[in-house]
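What you see is the complex with one protein chain gone and the rest in place.
This part shows chain A:
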Amino acid sequence: MASTLTFPKGGVHPPESKELTENLPIEVMPLPAELDLILGQHIGAPCTPTVAKRAVVAEGDLIAEVKKGLGVPLHAPVSGTVKAIGVSAHPLRVTTPSITLSVDREAGAKQWTMVDWQQMSAQDLLQKVHDAGIVGIGGAGFPTHVKLKPPADTPIDTLLLNGAECEPYITADHRSMVEKAEQIVTGARILAKILAVDTCYIGIENNKPEAIKAMTEAARAAGGGGCQVTVVVLQVKYPQGSEKQLIQAITGRKVPAMALPSAVGVVVQNVSTARAVYEAVTLNKPLLEKVVTISGRGIRRPANLLVKIGTRVSDIADYCGGTTGDLAKVVLGGPMMGFAISTLDVPVTKTTSSVLFLTEAEIDTRSMSACIRCGWCLEACPMGLEPKEIGIYVEAGLAEKTEPFGVFECFECGSCAYVCPAKRPLVQFVRLAKMKAKRS
């Protein structure tokens, strides 16, 4: 299944480490005792609770919504009681407002009834996507309904489904594609109908032959029906899953800097987001749970788990047999772009695609030294930026002068820092530069 399709400039090949979980079927994690639902699940405005303390809620009930600004509602992933409206641990902000639910284990799973989506108008479908609280599951967490409503003056002709899953370790999308291919393809057709496009490509890297096979068969079985769904096999290269790189790899179009994919007529959605759309539309089921890869050599039993949103990492670690003695770092998200956490009390959110328990051997804690101007970061940068200059300028206290090196075009994929032989924290330099350049 060799393919030469990829983005032409930059990129790196970190060890994949997918073998830990790629053949493990998605497993439903039993309900924990409590869930912590963070009110700011995604980019945009945080939700406001619509329930009070001690309120009894059923699975799928609305518990928080966004009145103003960009956002999506939040639903109770399980039946239970609102134990507290307080704060929870957060990977970035230390603590964040949240709703804590005591899970009612007696309630049993809710039965969702199937409806015929073909009869619905694009407008109704879009409303359902919004009402289900769907955001980009791949990690960025942009509210999906907003992406599906591009400005009227930018015609969309192509829908791209992102099944690249280029981050090492993570196999959540892979397993979803293998096990739920039909649902993803149906989700794609719903998205195509909302966008009124008849072309849909699903990009998958060629290290996932099983997923390619399952998705190709599902696309063939679905037939035309208004939208031609085609699976496109891509070369393995990080960061293929980045929107701009994926669009270039599949369509050859280049999204200009500071522009959205809609500028070149494309909308990109993650394959698991498509599946969430399928459930939202055909089952009226809000986004309550997601497949999370639990991996790394620091967890006793790696797994692909279907967990309720709000499940604490500590409960997941317990369910997976606990951590090993040489655990050195816990990361939410992939090893290239994820965030290290300092406590296992952090809950899973709508954008958590993996929890990695990494050992000393898997991470690299060597300290940084001076830039030796080897230029490897320039070769690795998929955006054609100059990370070494940004780093040197930030170190010299000239962060606000880094714009000519493209600091605002950087999407922090980490390719530069990955290859840097001097182990310089180039992504962190970019973040500092962005902060200071914006302030000045």
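What we mean here is this: a contact is a pair of C-beta atoms (placed from the backbone, for glycine too) under 8 Å apart; a residue touches a chain by one contact, two chains touch by 3 or more; residues count from 1.
Rule of thumb we're sticking to: contacts and distances are computed from a predicted model.
According to its UniProt record, the chain left out of view corresponds to "Ion-translocating oxidoreductase complex subunit D" among "Periplasmic binding protein domain-containing protein", "Ion-translocating oxidoreductase complex subunit D", "Spermidine/putrescine transport system permease protein" or "Hydrogenase accessory protein HypB". Taking the complete complex into account, A:374 is the one of A:196, A:374, A:398 or A:435 that touches the chain left out. Of the listed positions A:93, A:220 or A:254, the one in contact with the omitted chain in the full complex is A:254. Those residues of chain A that touch the chain absent from the view are 9, 12, 14-15, 36, 49, 52-53, 84-89, 97-98, 100, 168, 244, 253-259, 263-264, 327-331, 335-345, 356, 358, 362-366, 369-375, 378, 381-386, 388, 406, 409, 412, 414, 417-423, 425, 427-428, 431.
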